[in-house]
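Here the complex is missing a single protein chain, while all its other protein chains stay put.
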Amino acid sequence: MTAQVYVTPTLKAEAKELSFFYGGTAQALRSISLALPDRHATALIGPSGCGKTTFLRCLNRMHDLYPGNRYAGSVVLYPDGINIVDQTIDPIEIRMRVGMVFQKPNPFPTTIYENVAYGLRIRGSITRSDLKAVVEQSLKDAALWPEVKDRLHSLAFNLSGGQQQRLCIARALATGPEMLLFDEPTSALDPTATARIEELVTELKQRITIVIVTHNMQQAARVSDYTAFMYEGELVECDRTEKIFTNPSNKLTEEYVTGRFG
Amino acid sequence: MQRHIDQELAELRSQILRMGALVKSQIEGSIKALVDRDVDLASRIIERDTLVNTMDVEIDENCIRLLALQAPAARDLRFVTTAMKISTELERMSDISENISERVIELNEEPQLKPYIDIPRMANWTMTMVQECLDAFVRSDAALARKVCADDDFVDNLTHQLFRELLSFMIENPATITRAIRLTFIGKSLERIADHATNIAELVIYMVEGKIIRHTIPPVLSDNEA
Partner (left out) sequence: MSLKNDIGKSTDAKLVRRQILRSQLRDRFFAVGGLLVMAVACLVLLALLLQLAYDGIGRVSWQFVSSYPSRFASQAGILSAWIGTILVMILTAATAIPLGIGAAIYLEEYASKNWMTDVIEINIANLAGVPSIVYGLMALGLLVYEFHLGHSFLTAGLTLAMLILPMVIIATREALRAIPPQIREAAYAVGATKWQTVRDHVVPYSMGGILTGMILALSRAVGETAPLITVGALSFIAFLPRSPLTSEFPFISLQWLFDPFTVMPIQMFNWVSRPQDEFHVNAAAAGVILLAMTLAMNGLAIAIRARFRKRIHW
């Protein structure tokens, strides 16, 4: 009888003792060491204020937009091994490789086409036909193409909430990122739209590394391969999702997962 | 933090215990009917089996409802799925008691073959195992559950001993064959009840430790560790 061999997956990124300080002094992340496997989905769960969104926004240097924030430790991006939070590395370069989808859908107030095309336009010259092809492919990847193919030049705001969020996903996909970050992507959507987005994430994770922050534990259970539980700025436990939800190693994790958190 | 689901889990636990108590009295009653040659008691045991079946169905429905509505995770999930399986094991124990009672009624058509010593001993041991496996469930006591698994050997040995004795009866005097066979059957039934108690104990170990030890003998080293 052969026993199951646990194969360590190849990693896309790895946080090594990452700490983060808002305004340079208020510590929000404490020495987080977390591996993000390549072409798998990792979910971040934990009570409000535990730092999961803070951690997520370190991965694409969003904290740089607001003055005074400070990183300590490193986040290594494979295969080239650069440190994402290294101050000498241009955050623009990181954001071109790591995309993000936000909690509340935030398409630009222009046309659907322009929304998806923008990321490509700012990267330099691209022919009109190439641009059209990429826009179409991105909308198809985001499961939105059939609904918008006849009105690409109408305003994005005319779409429903769920469609707008898929548009934001298409916008993020258009630039061909290596890693895609989702910050509670369905918390503002109704159950049907939520289900479609979860379906999308389940498909996308086969081609691109995904990190998803969610308040909804059932969503983490449905969608992710690995789940990391965070509490008060620390990483408590990270393991395969089925283990976290059937038999977690840490008592705190179990209390959170069974809803016993006060 | 006390949650609504804790009440429901506690209620489920009580249901299992009530069913366990009923099943224990079924086993006890069927053996008493044998020893006292009490046909009425045996009939009552047979009738009471429907009550046990009803409880099994109730527990099943309760568990499914909990799974659908509360989506329990980790420890709670293991508890609910274990409870479902325990109720099945208990129901089978009661069926076996029903079979024992049917044999008792048949045995009463002829005089008693021999004084009943081994069978009551087996019955006591088996009922202790049933009590202990349910205690282990209530107290989430994995050590007690493991003890129950080990105790199964004793019942198995007693069964073989009983069979050898009855076999010698049958060889000496063919007229005793029907009664001896029925008694052998009763011995075998008790052994099966003990096996079901062992199953419950293994389920309790899974519930407490999160490891499935059913159907394994000694653990096999993985390729990594070998």
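Just so it is clear, A and B label the chains in written order, and each chain counts residues from 1 on its own.
One rule holds in what follows: a residue touches a chain if its C-beta (ideal position, glycine included) is under 8 Å from a C-beta of that chain, and two chains touch if they have at least 3 such contacts.
Quick caveat, the model's predicted, so the values are computed rather than measured.
Q: Taking the complete complex into account, which shown chains does the hidden chain touch?
A: Every shown chain touched by the left-out chain: A.
Q: Return the single residue from A:A15, A:C58 or A:M100 that touches the missing chain.
A: Of the candidates A:A15, A:C58 or A:M100, A:M100 is in touch with the missing chain.
Q: Among A:C58, A:A172 or A:L189, which one is in touch with the chain left out?
A: Among A:C58, A:A172 or A:L189, only A:A172 touches the chain that is not shown.
Q: List the chain A residues touching the unshown chain?
A: Residues 60, 62, 65, 67, 92, 95-96, 99-100, 102, 104, 106-110, 118-119, 122-123, 155, 157, 168, 171-172, 175 of chain A touch the chain absent from view.
Everything that follows uses one rule, which is that only the chains that are shown with their structure count from here on.
Q: CA centre of chain A versus CA centre of chain B: separation in Å?
A: So the centre of chain A lies 51 Å away from the centre of chain B.
Q: Enumerate the contact residues on chain A facing chain B in the complex.
A: 1-6, 217-218, 221, 245-248, 254, 257-262
Q: Can you list the residues on chain B that touch chain A in the complex?
A: Going through chain B, the ones touching chain A are 1, 3, 5, 71-78, 210, 220-224.
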